[in-house]
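Left out: one protein chain. Kept in place: all the others.
Let's turn to chain A:
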Amino acid sequence: MLKDFFSKKKKYASIPSEKAKQDIPEGLMQKCEGCQKIYYRKEMNKNLQVCPNCDHHHQFSAEERITSLFDEGSFSEWDKDIISANPLGFPDYEDKLEKDRKKTNLNDAVVTGKGTINGFEVAVAIMDARFRMGSMGSVVGEKITRAIENARTASIPFIIFTASGGARMQEGVLSLMQMSKTSVAIDRFQSSGGLMISIMTNPTTGGVSASFASVGDYNFAEPGALIGFAGRRIIEQTIREKLPEDFQTAEFQLKHGQLDKVIPRHQMKETLTTILDIHSSRGKDN
């Protein structure tokens, strides 16, 4: 307007500060992936990323899992500084890793360490599906192997939360060999009397489902988690028929005798505590 032209007052557009940007829109609200209802993210976080309406269990980061399970301040991380090499010289692999390191603030797809759950000391490995779909390469195999060995030498239980699309293709046969490597470690641990609890979360498929995820003394899963060896699409192509809606869900696996129990996230800490208590009381009074 002409009036503005004469005005001495300069006009500025308001640009939110970096900090304000982080605080506002993205992530203020969250749409449930199950029922599509919209919630405040805060509310969803407080509810452990479980939808208050339909009970859908959303992806849970390793960090969130640690906070939800361990007694405050009790968790200490192991081997944080192991990162992937590119052993096959696979094209674009390093870029993909770097991108996911930035995105997740993790060095690879698993966090290992020890802490206490209602006072019971345990070693733990928590996979995080945000990093390369939780795929297992040399780093994941090495960190899990070390965590199991630590559990063995400290004579404490080993708990693993799996979340993985399977082997990490870019590390070729070396990623396949992580299945053997972790298996040898688990055999040493279990032969020495160690208690291993596996909790499969969404998704647990391929090489991870076909190795450590399935050989706990107890095998559990979170509700609705996708669990299976081969992918749905490959199976449909092979057998040329449509698979049932609930195929390869935790509930499907429970029905087929492949799981000990499906445990909702809200009951996880309590259930684990009970099991740890029963195991630690073993033989005390008799």
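Going forward, contacts are C-beta pairs under 8 Å (C-beta built on N, C-alpha and C of every residue); 3 or more make two chains touch, one makes a residue touch a chain; residues count from 1.
In this text, contacts and distances are computed from a predicted model.
UniProt lists the omitted chain of the complex under the protein name "Acetyl-coenzyme A carboxylase carboxyl transferase subunit alpha" (options: "Acetyl-coenzyme A carboxylase carboxyl transferase subunit alpha", "NADH-quinone oxidoreductase subunit J", "tRNA threonylcarbamoyl adenosine modification protein YeaZ" or "Glucose-1-phosphate adenylyltransferase"). Within the set A:S180, A:Q267 or A:S281, the residue that contacts the chain not displayed is A:S180.
The chain omitted from view is touched by exactly one of A:G115, A:G206 or A:G224, namely A:G206.
Although one chain is not displayed, chain A still touches it through residues 80-85, 87-88, 90-91, 137-139, 141-142, 145, 167, 169, 171-181, 183-188, 190-191, 206-207, 209-215, 227-231, 234-235, 238-239, 241, 243, 247-248, 256-258.
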